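A single protein chain has been omitted from the complex, and every remaining protein chain is retained in its original position.
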Amino acid sequence: MPSFLATLPLLSALAVTPAATGAPPSILVTRQLAETAGLNVGDVVSLSCDPSGAAARPFRIAGIYEPTPDPMRLVAKRFEARLHLPDMIGLTADPRDPLSPESVTAINVALRDPADAAAFGRELEARVPGLVAVPTARPDDGSGPFVVLERFHLAIALVTVLGSTAFLLSLMVMRAEERKETVGILRLIGVSRRHILLEVLVEGLLIATAGAIFGVLFAWVTEGAVNRFFQWRYDTSLVFVRVTAGIAGRCVALAVPLGVLAGLVASWTLLRRDVVALLRR
Amino acid sequence: MSAAPIVEARELTKVFPMPAGPVVALDGVSLRIEAEEHVAIAGPSGCGKSTLLHLLGCVETPTAGTLALDGRDVAALHDAERSRIRLTRIGFIFQRFFLLPMLTAWENVELPQSEMGTPKAQRRARTAELLAYVGLEHRAGHRPSQLSGGEMQRVAIARALANRPRLLLADEPTGELDEATGAQIADLLDRVNADGTALVVVTHNAALAARAGRRLAMRSGRLA
Partner (left out) sequence: MSPAGLAWRSLCGQPARAVLGVAGIAVVGALLFDMLLLSRGLVVSFRDILEGAGFDVRVTATDAPPLLGPPLRDVEKLTAAVRALHEVRDAVPLRTGRAEAIAADGSVLEVELFGSGAREGVGWTVLEGEGLNPSGDLPVVVNRRLAARLALAPGSKLRLRGTCQASSAVPPVELTVQGVVAFPFDAASGLTAMTSFAGFLQVCAGEEADLAELLLVASRREAGAEGAVAAIRRARPDLNTFSNEQLLNRLQRTDFSYFRQISFVLSSITLFFAFLLVTTLLTVSVNQRLGELAVLRALGVRRRRIAAGLLCESALLVGAGGLLALPAGALLALGLDRILRAMPDLPEKLHFFVFEPRAVLLHVALVALTGVLAALYPVYLVVRLPIAATLRREVVS
């Protein structure tokens, strides 16, 4: 039984040939490669590392798999094949290099305690000079592509919030103006500013909460459509948008106070005026 | 000199379709108003006085009947033509003044003239003349919010006279004014009428109605 499978990320030449004598070794190919090249399980293909197709070897497709989605390779065509390691070495080894059959690109190590990764890596490098041991979970130095994208999206979100706040304030100012006479009459009959502000606060809280929840629900509903579109566009199973409880909570936590504050600010500009000015047309 | 009446209405009817059933606001009203006449229409609330005024002013179209202004049948006219008639032949005054709050008194009076296409120099002259006529030349630059109720109504009268209409329609012109101010407005309206503009006033105010040359009573959509 083969020990483990290796991945050949780039096939230099690929051809479908009739079955050779003796069962050729089996490989797996990605769904994308199978669809593009019209391959099926059971087909025999030739693989070569030479662009001219020299030294090609036959392999039988034993299965078609969905490659693990890799956001770093989002736009790359996932034309990949997985071979048994001896087959991979046999195909790619440099005959002039006697160490070639004993060489691999990388060894993946799973530790009993993942927290030991950095220390384990350092010790390994110290014991085997020339070896590079890198923990897969790297410390965040703020320059990773997705960290940068997150900052970018956050900046866009902040600008959107700013625009929305201006919009919200203008609507609240208009609403307050509509109620100018009502507020004037209330003040005239003796209702205090504090009482009116409290009423505005409760009203604002209800509207802002309802609006925020509606917004989150709308985002949750459109999440599926956005993911489906980009999964189709990039032929991947990556999830692009996910409305998590944390995100929903942050949105509500920002929207509700903004809504309430906008209502209070708009109403206060009204309540500052004297009663006569409020009642005057 | 034209012998045709300013307004000739025959069997004017106005029915408003409502969810609960049609409402007959005017039921076969016939009316004739001569040039320079002063007519007052009185009646209880909901009797159709304002509806009649709106029909005479070409703001509404009748459901049935005919209406002629200066001998011209206006009942079936297109909206643009009715707008033109309102601009050139009819002036309107309302209970709530309805001045444009962002314009000064001068600009409110000038507005119908600019809509008419009157040249600027003529507009200026006419506006100054009208504001002087209503006694507000010193308040020309003030906005409605800076004027009293009586002053606002006087500006409204000046605006209504801007394009020299032959007919002035007033819907409760003193409704929002105290007695003394109302009397001043009534005096002004008398003067307008005396200067040659026919006047139709809808009012609850008995004193105002008493000033009219002819008084009509309305009840349940009909002239009594």
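To keep things simple, chains are lettered A and B as they appear, and every chain counts its residues starting from 1.
We take it that a residue touches a chain if its C-beta (ideal position, glycine included) is under 8 Å from a C-beta of that chain, and two chains touch if they have at least 3 such contacts.
In this text the structure is predicted, and so the values were computed from the model without any measurement.
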{"item": "Full-complex contact with the absent chain, from A:Val173, A:Ala219, A:Val243 or A:Leu264", "value": "A:Val173"}
{"item": "Residue among B:His38, B:Arg86, B:Arg126 or B:Arg139 touching the omitted chain", "value": "B:Arg86"}
{"item": "From B:Thr66, B:Gln95 or B:Ser220, residue that would touch the chain that is not displayed", "value": "B:Gln95"}
{"item": "Residue of A:Gly163, A:Gly224 or A:Gly249 touching the missing chain in the full complex", "value": "A:Gly163"}
{"item": "Hidden partner interface residues of subunit B, rising order", "value": "50-51, 54, 57, 59-60, 79-80, 83-88, 90, 92, 94-96, 98, 100-103, 107, 110-112, 114-115, 159, 163, 171-172"}
{"item": "Residues of subunit A in contact with the chain not shown", "value": "10, 12, 49, 51-52, 74-76, 97, 99, 103, 130, 142-145, 148, 151-152, 155-156, 159-160, 162-164, 166-167, 169-171, 173-174, 177-178, 230, 233, 269"}
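Quick note on the criterion: only the chains that are shown with their structure count from here on.
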{"item": "Rounded Å distance between subunit A and subunit B, as computed from the means of their C-alpha atoms", "value": "68"}
